[in-house]
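Yeah, one chain of the complex is gone here, protein chain that is, but the others are all in their spots.
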Amino acid sequence: MDGSFQQVSSRSMASKTQVGFIGLGNMGNPMAKNLLKHGYPVIATDVFPESCKELQELGAQIVDNPAEVADKADRIVTMLPSSPNVIDVYTGANGILKKVKKGSLLIDSSTIDPAVSKEMALAVEKMGAVFMDAPVSGGVGAATSGKLTFMVGGVEEEFTAAQELLSCMGANVVYCGAVGTGQAAKICNNMLLAIGMIGTSETMNLGIRLGLDPKLLAKILNMSSGRCWSSDTYNPVPGVMEGVPSGNNYQGGFGTQLMAKDLGLAQATATNTKTPVPLGSLAHQIYRMMCARGYAGKDFSSVFMFLREDEKEEGQ
Amino acid sequence: MDGSFQQVSSRSMASKTQVGFIGLGNMGNPMAKNLLKHGYPVIATDVFPESCKELQELGAQIVDNPAEVADKADRIVTMLPSSPNVIDVYTGANGILKKVKKGSLLIDSSTIDPAVSKEMALAVEKMGAVFMDAPVSGGVGAATSGKLTFMVGGVEEEFTAAQELLSCMGANVVYCGAVGTGQAAKICNNMLLAIGMIGTSETMNLGIRLGLDPKLLAKILNMSSGRCWSSDTYNPVPGVMEGVPSGNNYQGGFGTQLMAKDLGLAQATATNTKTPVPLGSLAHQIYRMMCARGYAGKDFSSVFMFLREDEKEEGQ
Amino acid sequence: MDGSFQQVSSRSMASKTQVGFIGLGNMGNPMAKNLLKHGYPVIATDVFPESCKELQELGAQIVDNPAEVADKADRIVTMLPSSPNVIDVYTGANGILKKVKKGSLLIDSSTIDPAVSKEMALAVEKMGAVFMDAPVSGGVGAATSGKLTFMVGGVEEEFTAAQELLSCMGANVVYCGAVGTGQAAKICNNMLLAIGMIGTSETMNLGIRLGLDPKLLAKILNMSSGRCWSSDTYNPVPGVMEGVPSGNNYQGGFGTQLMAKDLGLAQATATNTKTPVPLGSLAHQIYRMMCARGYAGKDFSSVFMFLREDEKEEGQ
Partner (left out) sequence: MDGSFQQVSSRSMASKTQVGFIGLGNMGNPMAKNLLKHGYPVIATDVFPESCKELQELGAQIVDNPAEVADKADRIVTMLPSSPNVIDVYTGANGILKKVKKGSLLIDSSTIDPAVSKEMALAVEKMGAVFMDAPVSGGVGAATSGKLTFMVGGVEEEFTAAQELLSCMGANVVYCGAVGTGQAAKICNNMLLAIGMIGTSETMNLGIRLGLDPKLLAKILNMSSGRCWSSDTYNPVPGVMEGVPSGNNYQGGFGTQLMAKDLGLAQATATNTKTPVPLGSLAHQIYRMMCARGYAGKDFSSVFMFLREDEKEEGQ
């Protein structure tokens, strides 16, 4: 432990040396750009070569696979769609672990099952390197403007080193505890977010049908105990607020199928830990039904439209 | 309408004349006291004579029934447990309507089905008087300190007159729209509150089981999109906040069975208006199950304890 | 009681005297025809005059309103859409109670809140007549072929008299207990039916996605503990069974919005009796959402289609 810790220290001081970045999708691309902007040489890769072009033009070095990244950089950020991708990028035939250097700092910003994060951490630790999970909240906009929030799990001594890089890409970097707690915090937040959003949508819909003006109802909720982020910052009812997806036909924002994916993770961790999450579970099912009904690509606040009654008349 | 309106005007100016108060329970009693404190002569009644003693000692005039109150006061506040009580106090054999004066202002602060409020308003209007629904948020503490919030439904021209009285008992008096919208606002707020509280409890429980420190998790949620009143103002996890029921074995506060009652109203109005409220409906069922399992008298944030797993070991 | 009982006896013996019928909709029309076929003179009315034409041509006497029916017949069957219609037909300005004869037998086959049945029974009893609730199971087909099931609530001594008439219209006439229990039995059955149908749909969908052949899965369930009416008699998956709505694009059968109505009644009685019904409540919400999404007129087994995933591809 001592040895690896010293190497970590030397690595941390060697600031502005190359940083690896694996996964240049909608989120990874602007994140890597922000590292470049802050003066870090970036060495990157992605399974889709075309995803790498823009970054290459901006000066990043593009290599063929994660192993090559690990061969050239001792700090690597990964940003991947789901658990199997992370497992492959770390432990696959051309994975990071094939060439990872002792003392390297590997930060995974993907949103995945915390159990997988722990597995990766163990495998990384065996190679004498350090793994931290650091999933983000905030979408493509926040990634572009460098305003993401990172929730970080891992050894506390390494947090400063991680923070140095992550603060180039985010406005908030929060230490959450042992490996996996970054994922746990992200999953917990998004589960409560989904519950609040569906709850706000049901409530606004009911109130409107009972004769309340939507703006007035939102105002009343927001000064009362019904207040939540979905009612006061991201109201799902068209016309209540400006600058949110409900004002733009639910385009942009955080897609329903991404929310369904996060709720699936919440459900899986709840099942594994035998934790009852009745509302979280029903929220998952509702977003799953929405995906089946054509809402997969709309912002998750479109649940207001999904729940809204529009039957014209009703017989006996 | 003209005639009644003029009478209303004269009534409104006749400030500090007698105000009737019907229903001197846990909430009504401190509310009536606050009217006395503000210099209003109070004439009151309750089905339980002993409930009247304290107010009588403070100078209120006690009479036998609602009709007598209506005979002597042209502004009356009612604060009753549920719809059947309200119907009886207004339309019963000794009800207000037997002796109500033209132009009287009748304010009902009970939490009941908005459909019943509308029925009462129609009956009252036929007698040439004015009905407003004005349910409260805030418990016995807020009633005592005069810090209630009133959500008021009824003819807008009468709002100022109602506000004059209600502001003696509350810190906020909000005009919501036509008759019944006060109830609607109250019901909507409490439905979203219940959803937020159960959601917060599930989320905190899951996070703790995933290794997060409860205080840290609450902090993260409160700076993120999971934030809600139940997470930042009334956290259900013992030890996270001070001065809330979770810190006092869930005593005091807002009882589970009162929440179950309000959710029953929400469910009934949703059913009547054919509005889907999946989470609100499940929240209702959960509070109903809690009542069956001995939580009826505990604060509604005790759902955290209800959901918490404490099985010692588990076999095959 | 003695007096009315003797009159009842004389009335029962006076078989094949006129029978009143109020409500000639999709169900009431074929029911009244079956009374005619069994040789009963029928005297009928409906709010829509055109609904009466067919019956008139078959020999029924048509009158203007329920009071006139009651003036001419001492046995009356009512078949109406919902509680307010029943209240109006019994207690309205031209309602049955205006002219009901002592000892009359009033049978209500509408599906309504059992609390309203009890109210009607009390009002009828005050007039010296007898009320029974007798809702049906079985749709238009069973009404036409005289194969309905009647669930009957009311004084047991009157059951034989009711059975005489009801057995002309149904294959099963079941005595359930005091007034209101006919409704209770109907509501309970339909709540469990809805739960079974949604459960079967979820299960078949999951099994298919896991690689099971739908017919084989149905066969396995039906020989195991998952067996239910919806799996073995009315399977919701196209191609599994013949002669059911799933084989006919979900046309015919029992409409989703009628199921939603019955589940609304179940929810209301559960709320009033403080009974937790978590799955029944969620079933209600799901059928409510389906009504909002264009399924109102399809058979209730179309929930299989509603839940089925058909998203083509899914991104990150």
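In order of appearance the chains are A, B and C, and numbering begins at 1 in each one.
Operating definition for what follows: a contact is a pair of C-beta atoms (placed from the backbone, for glycine too) under 8 Å apart; a residue touches a chain by one contact, two chains touch by 3 or more.
Please read these numbers as outputs of a predicted model, since none were measured by experiment.
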Out of B:58, B:122 or B:292, point to the residue that touches the absent chain in the complete complex.
-> B:292
Just name the one of C:177, C:238 or C:252 that touches the chain not displayed here.
-> C:177
Would you mind spotting which of C:18, C:91, C:167 or C:203 touches the chain that isn't drawn?
-> C:203
In the full complex, chain A touches the hidden chain through residues 260, 264, 267-268, 271, 274-278, 281-282, 284-286, 288-289, 291-292
Tell me, which residues in chain C touch the chain that this view leaves out?
-> 114, 137, 149, 151, 172, 174, 176-178, 180-181, 184-185, 187-193, 195-196, 198-200, 202-207, 209-213, 216-217, 220-221, 223-231, 233-234, 266, 269-270, 273-280, 282-283, 286, 307, 309, 311, 314
Could you list which residues of chain B touch the chain missing from the display?
-> 25-26, 81-82, 255, 257-258, 282, 288-289, 291-293, 296-297, 306-311, 314-316
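Methods note: only the chains that are shown with their structure count from here on.
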Which chain is the middle one, judged by CA centres?
-> B
If you average the CA atoms of chain A and of chain C, how many Å lie between those two points?
-> 51
Using mean C-alpha positions as chain centres, tell me how far chain A is from chain B in Å, no decimals.
-> 40
Between chain B and chain C, the Cα-mean centres are separated in Å by 38
Contacts with two or more other chains, residues of chain B listed in rising order | 274-278, 282, 286
